[in-house]
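With one protein chain removed, the remaining protein chains of the complex are shown where they sit.
Showing chain A:
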Amino acid sequence: MGVRAWVQDWPVYRQFTGRDPLGRGATAVSPHTRELRPRTATADRVVKSVCPYCAVGCAQNVYVKDERVVQIEGDPDSPVSRGRLCPKGSATLQLTTGSARRYEVLYRRPHGTDWERLDLDTAMEMVVDRVLRTRRETWQDEQDGVRVNRTLGIASLGGATLDNEENYLIKKLFTGLGVIQVENQARVCHSATVAGLGTSFGRGGATTFLQDLQNADCIVIEGSNFAEAHPVGFQWVMEAKARGAKVIHVDPRFTRTSALADLHVPIRAGSDIAFLGGIIRHVLETEADFREYVLAYTNAATVVSEDFRDTEDLDGVFSGLDEDSGHYDETSWQYEGADVQAASGERDEQYERRTGGGATISAAGHSESHGSGGASVGTEPHRDPTLRHPRCVYQILKRHYARYTPEMVEEVCGVPRDTFLEVCRALVDNSGPDRTSEFVYAVGWTQHTVGAQYIRAASTLQLLLGNIGRPGGGIQALRGHASIQGSSDIPTLFNLLPGYLPMPHAHAHEDLDTFVEAVKADKGFWGNMRAYMVSLLKAYYGDAATAGNDFCFDHLPRLTGSHSTYETVLAQLDGTCKGYFLMGENPAVGSANAKMQRLGMANLDWLVVRDFSLIESATWWKDGPEIETGELRTEDIGTEVFFFPAAAHTEKSGSFTNTNRWLQWHHAAVEPAGDARSDLWFMYHLGRRIKERLAGSTAPEDRPVLDLAWDYPTQGPLAEPDAQSVLAEINGRTADGAPLSAYTQLEDDGSTSCGCWIYCGVYADGVNQAARRKPHTEQDWVAAEWAWAWPANRRILYNRASADPEGRPWSERKAFVWWDADAGRWTGHDVPDFVPDRAPSYRPPRDATGPDALSGVDPFIMQADGKGWLYAPAGLVDGPMPTHYEPQDSPIRNPLYGRQQRNPARQVISHELNRFHPGADRPGGTDPFPYVVTTYRLTEHFTAGGMTRWSPYLAELQPEMFCEVSPELAAERGLEHAGWATVVTARGAIEARVLVTARMSPLRAGGRTIHQIGLPYHWGPNGYTKGDAANELSAIALDPNVHIQEVKALTADIRPGRRPRGPALPALLAEYRLRAGITERTGTEVRG
């Protein structure tokens, strides 16, 4: 540098000679500042990815420099997220590269007091040993004389945070091994959705997509804290609002969603069916239903069997109840002159009737199957288009809901009648040919002992208002894990096979044909079930599956009742289940009755945990709550624990299915470090090693494993399986290997294979359609060329209903899909969800079956009668229509039925660790658990906390477990704002900081004041922010259709101060149980 340059670079020189006389601008720029470049501009590459948190499916750009991820932010091209991310999505860099992640395999030997290191290869071999040993020891050829071909000794939990391809391998390998207890977060989050929407419309997914919210004239958010749990999706509510839509939030709490709504309606937790039933009554009584839509597209006119009796006739129960077992015989619920199978729900229930015999051991767990398809009707049912027949569905509904008056709604829900009528008016005024309203819900509706019926109630209402299949209408089920829709579609669920095919139950002499005959529908696309099933068996067993051996149908293990994650816990406690895989799920915090979860694990032989960090489910043996209370001693626990560090979404390729059925591909950006591996790697190599060990075995139970098609190519230094090859198998191919492009190409003769028939088309033409990323600014608002949606890339389901029976749009304003008579095809803004060339005037011949039997006015093509179901003649085990029952634990008597407090068919597990509250039934004395508790998520955290509590940037935003109470309750119980409170139930007691807020409001219901307590459920004893887990309080009380737990409406006591430590804690609980007079029978009665 010359002297001249040196002088000129001197700020003072620049100040006096330049344009910056005060020396505060250009002259002050330092060399460092001059050289600043954003790392987003200097990255070596930008990799396209998808956010791993909730199921909105926000697109991410991952910036890589020197083989390290240096930044992750939103991808502005995405039509759903438009480049935005919530705080969790914005913290993805810390999640994937932060110091909380573990990169080494850890091992805890039986009775060991600390972790030891293991190398990955040894650990894999040890897991193989244990799987094979336990499988041998617990193998069942038969149960009660019927072939079951399985092991109950091994279980697996988790999948909703994983890729579709990983879920596919989990289900495939475990099914091959005869492991049936395969479950994931979908069980505890949205299983009720699949049964509720599936039986109503034919498919168990949300009927619409998030951007379509902008077209709504009224949005009712109920059972969801949309703005907090799905912030980026909420932008579409704001869009609708900016266009004048009315936004209503019905929720026990005033949340960040309520703050942005036009109207917040506080409601008593657990009373939504009464609220929705009240609106149904309002619509029917004022004849505000969309009559032409209702007549043409629903089963309103269908006449029901004369054997059917309503809850109004039988004092709170439907006909067919066995008052001892709590099981319904559903025969009397059927249509007159027809026998329909449901598109979803409990399809095995009809096995005997439909096959003319067969030995059913037990039936449960079929309610979600047909989550992608409709029900089955034997012959054409009798219809009365005048709707005057006293037994037509319309009249039955009218009678059923006659007592759901505004006064009854006020009494049950605590909602003032004027407020209730305002909601009714908003919905009615904003529904019809010119206008549409949309419902949005999440787990506030699903997690109840009547969860599936909550969804049915909304479905019924939306059908009556003519809002299904139309723009701005529908039911938006907000799902909360990156691929929880995918882990339902390609299910890691005990009762389903891919594409909502039911897992077979154990029946004598059952072959493929009798199985299909029993569970398929005669009309609609479930009529082709055999093609879907055979193609799946070909994908599973490859060349071994032939027509001669029934395509290896006998290889499939058989169910004998429910084997949900909650039954698995019981099986662990009684010693039946000895080995457990946790694949990205944290039941020690996230599942109901967390203590039972831990004690179940403490009774295992071995446990495999795959996660990012040492979550509570991995360390309970060392520092869990039972160690603190002295109920367990580390040295006494014999469970072997393996911890395998998992790869993050940035370190593997695969697809997530978002809440609106879009499959979105994320590409690996970097290799995982240390021992971290993808779950695809883990499952593939586990299967490979097992098959190598069993090679040459002649044992009959090893045949299914050896026959599994398991030849996926691997790549890279870690021998990572090629996820795209798994996707190609899921998509399906012809016998000569050509990719299929539509499920209509599937054959039932073994000439096609397909790993998930509803995903057929995602690899059409050999192109990964899920990886499509055409920017939303370059296409129309439906954005059909972004990713791929099942089925067949349709974005709004049942969109045939957006046109009138003649095929014309109901109105210009709401035109979406219509019949083009000149072209002889359906056309419009979306892929028509209909037979493309079926004219509106088409009427099938009487003997037609399957899709050929759909008429031109049957928009619900998966349903056995082509109609939306206002009344479900099959599919649900607790009634054909939703009716209000009190939650398992409730402070009041059911105002609707004096003789029926709770859902008579609910599933309650009476166990010393799982006691229920007497509630209003307590003879004499007061209820020691007088307050209602509801659990929920916060924006700043995620589920059981495994992906957020370890993140400093998120932890500091919500640093402690808290409870929210009203000023009135605080005064009643002496709770101090920001102080501590202890919340107590018969199952557990937790402490939490107190937020006293007017956002919680006491209600009047059942003739008394109801105080509600809000509890986020994210905390547990590990992590960067620690706290007690809300699930210490909850009980295992389940919806009988889908075995989902009731955690949205509990009762509890609350008292000031911190909870007792050590043995004083169980003592406190014992004292409460004694005081409440709780026995093993409390709250378990069917009737009463």
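The definition used in the following text is that a residue touches a chain if its C-beta (ideal position, glycine included) is under 8 Å from a C-beta of that chain, and two chains touch if they have at least 3 such contacts; residues count from 1.
As a working rule, contacts and distances are computed from a predicted model.
This figure omits one chain of the complex; the name its UniProt record holds, of "4Fe-4S dicluster domain-containing protein", "[Citrate [pro-3S]-lyase] ligase", "Spermidine/putrescine import ATP-binding protein PotA" or "Cytochrome bo(3) ubiquinol oxidase subunit 3", is "4Fe-4S dicluster domain-containing protein". The chain that is not drawn here is touched, among residues A:24, A:846 or A:1061, by A:24. Contact with the chain not shown here comes from a single listed residue; of A:156, A:175, A:191 or A:211, that residue is A:211.
For the chain left out of this panel, the touching residue among A:9, A:44, A:837 or A:956 is A:956. Residue A:244 is the one among A:244, A:696, A:717 or A:737 that touches the chain not shown. Of A:256, A:403 or A:693, it is A:256 that touches the chain left out of the display. Between the chain not shown and the residues A:52, A:89 or A:112, the one that touches is A:89. Contact between chain A and the absent chain runs through residues 11, 14, 18-33, 36-38, 40-41, 71-74, 76, 79, 82-91, 93-94, 211, 214-215, 217, 227-228, 231-232, 234-236, 238-239, 241-246, 254, 256-264, 416-419, 429, 434-435, 471-472, 776-783, 812-815, 829, 938-940, 952-960, 962, 977-978, 993, 995, 997-999, 1001, 1003-1004, 1024-1025.
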